[in-house]
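Here the complex is missing a single protein chain, while all its other protein chains stay put.
Presenting chain A:
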Amino acid sequence: MSGLSTAAQEAIDAIEAGPQGPSVGAFFDLDGTLVAGYTAATFYGDRLKGREVSPAEFLRTVVTAVDGELGGDPTRIAHVAFSAMRGQSEDSFADLGDRLFRSKIAGTIRRESRALVHAHQRAGHTVAVASAATKYQIAPVARDLGVEHLVCTQLVVEDGQFTGATDGPMLWGRHKASGVRAFAREHAVDLTDSYAYGNGYEDVAFLSSVGHPTALNPHRDLRAAAARLGWPVLDLSDPVGGSLVAAGRTAAALAGMNTGVVAGLTYGLLRRDGKEGRNLAVKLATQLPMTLAGVTMDVQNRERLWTHRPAIFVANHQSALDIPVLGNLLERDFTIVAKKEARWDPRAVVGSVVIDPAYIDRSDSASARATLDGVVERIRSGTSLMIFPEGTRSATPVLGPFRKGAFHLAAQAGVPVVPVVLRNTGELMRRNSLVLNPGVVDVCVLEPETDWNEDDMSERIAALHAKFEQTLAKWPSGASA
């Protein structure tokens, strides 16, 4: 299975079958289209938390918002917000945008919207985010999606500070449409061949500027208009937020993990076979919680997990869920390398007792080297190693650069590298989240790579990184791939 809904897959197929090249534009609205919810609300929530909002401003904002809902001018609320930013430094606001992106907004990017963006990018289309939002909200999202162009509301900055005014109109409704038309003229984009995706009732003019409009998760009034106008409607799944049920399941999963560990170790003690006990504990500790949390796996090329042991398994890292998933996949005779700080992470502490990880102290390179020498010994004696070469979890499914450590170990120990691509663990358990949501994890095991040495290591790592990216961009369909 591709992991995309049929409708989304059909839309992507149509893009692939349609005209290619930069004269075709693809314009994506931000709020409610690329991301679920409103980025402005995230920014405002942050200001509220920081007590930066005076009661008078709060009242004004609420009144304006309600008035906008009741048929008043809906853009006035934005102008209230812009004028409140007067005197604030642009740099600090851009930093805030980056921070909020990592902590909150990154997790709200719809996976299928990302797939649509990437499909347009593969077709060589000129992709742009077209939104009434400001670039401080949009730029981090666009950067993450690899989108170069922004068509958005510009704020006036003088001496590095906002004046509270906008440069030109707020790109809402008709102004967004004319912004897109102006962009098309500048970039020689043919609008009749172009695509636009929007969700708001104000997006009709924007959508009607192109030959291929799509109402994406539309607001009820846009849905009605799309039906009348004969425009396709695409309903994409939202990133799962932690529901109460999911939270309950997570608690059960944690309990299940502990039960599994205890049961496995007890078995080991009774049978006086520590290693078997550990293996059983891993099996129970990873399977029980995943079953309880409603997480299943769809694995392609599962046999490659067993053909080259001992080996170094490298995987991309988006979520705390990656560890139980990989534990479940590798099943037995493996360990991990973890940073020293992770030893006391409550989510890992029970598991760490079991798989006996090699902890490295990143601040002390001598001790790190000593630890790694010990790891090489353990690998040679038959214990496989699981490493996340990105080093740290990424906020989004975009792949970070690979560090070399894992590959040095492969060369030193003389074992192969088995690449494991995980697709959507980040959606089931978001970065910085303690809540696990039910769903299917897509796993693809790539061709194992042998004979690592220092000479061509950089090139091979780059090639492997590219393979990961390709696999993530275009998920192989079916078990035969």
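The criterion applied here is as follows: a contact is a pair of C-beta atoms (placed from the backbone, for glycine too) under 8 Å apart; a residue touches a chain by one contact, two chains touch by 3 or more; residues count from 1.
Basically, contacts and distances are computed from a predicted model.
Peer 1: Just to verify: the chain that's not displayed, which of "L-lactate dehydrogenase complex protein LldF", "diacylglycerol O-acyltransferase", "Peroxiredoxin" or "DNA-binding response regulator" does UniProt list as its protein name?
Peer 2: Its UniProt record gives the name "diacylglycerol O-acyltransferase".
Peer 1: Using the definition of touch stated at the top, determine which of A:T33, A:S131, A:T166 or A:S209 touches the missing chain.
Peer 2: Only one of A:T33, A:S131, A:T166 or A:S209 touches the chain omitted from view, namely A:S209.
Peer 1: Given the contact definition stated above, which residue among A:A177, A:M290, A:A311 or A:L330 touches the chain not shown here?
Peer 2: A:A177
Peer 1: Please pick, from A:A188, A:A224, A:A370 or A:A462, the residue that touches the omitted chain in the full complex.
Peer 2: Hidden-chain contact among the options goes to A:A224.
Peer 1: Can you list where chain A touches the absent chain?
Peer 2: Listed in rising order, the touching residues are 69-73, 173-174, 177-178, 181, 191-192, 201-202, 204-206, 208-211, 221-222, 224-225, 228-230.
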